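The structure that follows is given in the form of structure tokens.
Every protein chain of the complex appears in place save one, which is left out.
For chain A:
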Amino acid sequence: MKTNDVILQFTAKIVFFIIFFYAVHIFFAGHYTPGGGFVGGLVTSSAIVLLIIAFDLKTVKSILPINYLYLVAVGLLLALGTAAFSMFVGEPFFTHFFDYFNLPILGKTSLHTAALFDLGVYLVVVGVTMTIIQTIGDDE
């Protein structure tokens, strides 16, 4: 018998975006308020897990055709690159840089290279969590 989970699937489609944007919010809020790459990554992967529960692994793989192992590697490279960038300009490893910029819509914004490092963390967390869940879910 095929179960009809139209309500779950419909809700998941909407809630996925709410969770995802919340994850983006706490990712960017990390410097001044609680949050950051780690929590942001976990919340993002929980949004993807919601999709997996509402649909199934195959469908989610086809709508998000991401190799999560590569995502981990890219995240690591980004984090190492951010940390190592300062080596090339003659500062100690892991020195961060920041400045204030006048962006078109947002106005005066402070941009900090620590956010790039955090983006690396974010990608690694999403990649690792999704690899674990997909691998265990795939296993017969």
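The definition used in the following text is that a contact is a pair of C-beta atoms (placed from the backbone, for glycine too) under 8 Å apart; a residue touches a chain by one contact, two chains touch by 3 or more; residues count from 1.
Everything that follows uses one rule, which is that contacts and distances are computed from a predicted model.
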**Report entry** Identity of the absent chain, which is to be given by its UniProt protein name, from "Protocatechuate 3,4-dioxygenase subunit beta", "Corrinoid/iron-sulfur protein large subunit AcsC", "NADPH-dependent glutamate synthase" or "Na+/H+ antiporter subunit D"
**Finding:** "Na+/H+ antiporter subunit D"
Query - Residue of A:Leu57, A:Ala84 or A:Leu111 in touch with the missing chain, whole complex considered - result: A:Ala84
Report task. Tell me which residue among A:Val49, A:Ala73 or A:Ile133 touches the hidden chain in the full complex. Result -> A:Ala73
Query - Missing-partner contacts on chain A, residue numbers - result: 69-70, 72-73, 76-77, 80, 84, 87, 91-96
